[in-house]
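And now, chain A:
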Amino acid sequence: MKQFLVLGVINGAVYGLLATGLVLVYKGARVFNFAQAEFGTVAAFFAYWLIEKQHLPYWAGDLLAILGIAIVGFLVERLIVRPLFTAPRVTLLVATAGVALVLIQLQFIIVGANAVQIGPALRGIGVNILDVVVSPQRLLIFGVLVILGLGMGYFFSRTDLGLAVLATSQEPVATELAGIGTRRMSSFIWTFAAVLGGIAGVLLAPTGALFPGFMTITDLLPAFTAAVVGGITSLPGAFLGGLLIGITQGLGEFYFGSSTIVRGAANLLVFAVLVLVLLVRPKGLIGREA
Partner candidate 1 sequence: MSVLEVRNLGIRFGGLQALAEVDIDVREWEIVGLIGPNGAGKTTFFNCVMGVYKPTTGTVQYRDEQVVGRPTHERVRLGIGRTFQNIGLVKVLPVMENMLIAQHAKARYGVLSGLLGLRASLEQEKVLKDNALEILDFMGLVDYRNAVVASLPYGLQKLTEIAAVLASDPEFLLLDEPTSGMSPEEAHAFGDLLLKLRTELNLTVLMIEHHVPLVVRVCDYVYCLNFGRLLAEGRPEEIRRHPEVVAAYLGEEHATA
Partner candidate 2 sequence: MAVRKKNRSKPATEIVSVPDVEEVDAIEEVREAFEAPMLPVRAEPGPTFAGWVARRGLLAAIIFGVLLAPQFVDNVRENMISFALVYVVIGLSINILIGYAGQISLGHQAFVGVGAFTSAYIVSNSHLSFWIGLALAGLTGAGAALLLGLVALRLRGLYLALITLAYGFVAQNSIFNIPALTGGGAGAEAPRPAGFTGNMAFVYLCFIILAVLMYVDWRLVRSKVGRAIFAIRENELAAASFGINVTAYKLIAFVISGVFAGIGGSLFAHRSTVVVSADFNFALALTFVLMVVVGGLGSRVGVFIGSAFFALFPLIFNRFSKYTGLIGALLLLLTLTTFPGGIAQQIAPILRWFGGAPLRGHGKSQVIQSGGAGVRP
């Protein structure tokens, strides 16, 4: 059981990172970004190409991959989000799903349907936590995410740019009057969200097989649930929500994972949490606007 819990926490940190990206976009554009997980997948493929094919050092490959996805995020904002600035939000939502589809199809064309592998960033023997052997890569993921979480907390509460981003999302008109361009902020928000997705992608890449759309399939739904549990507008809430969902999944896997009657029990549990939170407490469990 401990094993499932520890794995759950680490997976949860990834969900949390994706969820913060979702929250950021929601605050900026009042839309759910269905392409958020694909930002991660694309970054993972960038990293694979740079590290395995171009033989760049690990850190350089990852950095370039994140830079690449930042450009993708910027382009998505320019080409898709901006023309739909005044469209109904659900239209924009369908458009983000379309972006996800385009990215997945591009992966099929360029990489193909076969799964590829990327070596771990850190080699070595696993570390023993609570009698559970955790690979160095997973520890790295967790470490980076915690640092990133703290960094974002600082960015959004102490720096001018961070505060400006939050201001745009709360009072668009007033912000415009205060001289902060909501349109420029929109570019920043989508780029930043893509970077968050990208970081999750390059961190996750070495832990499993890479195939087109893999993060949308495994991580998008838990990330959304995390964001909703956190109240959809709270960045720390989203991060904590991620951990909660990760643990829920771990427990689901432990108790029902071997069931032959119902498959995918862990995901079923996540779905149950999502429906329950939305119907009973749509403000989220731990949410607070921040």
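Quick note on selection: all candidates are chains of the complex that A comes from, given by their letters.
Methods note: a residue touches a chain if its C-beta (ideal position, glycine included) is under 8 Å from a C-beta of that chain, and two chains touch if they have at least 3 such contacts; residues count from 1.
Since the model is a prediction, treat every value here as computed from it, not as a measurement.
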Touching candidate - 1 or 2 - for chain A as found in this complex: 2
Residue ranges of chain A in contact with candidate 2 within the complex: 30-32, 34, 79-80, 83-84, 87-91, 93-95, 97-102, 104-106, 108-109, 213, 216-217, 221, 224-225, 228, 260-265, 267-268, 271, 274-275, 278-279, 282
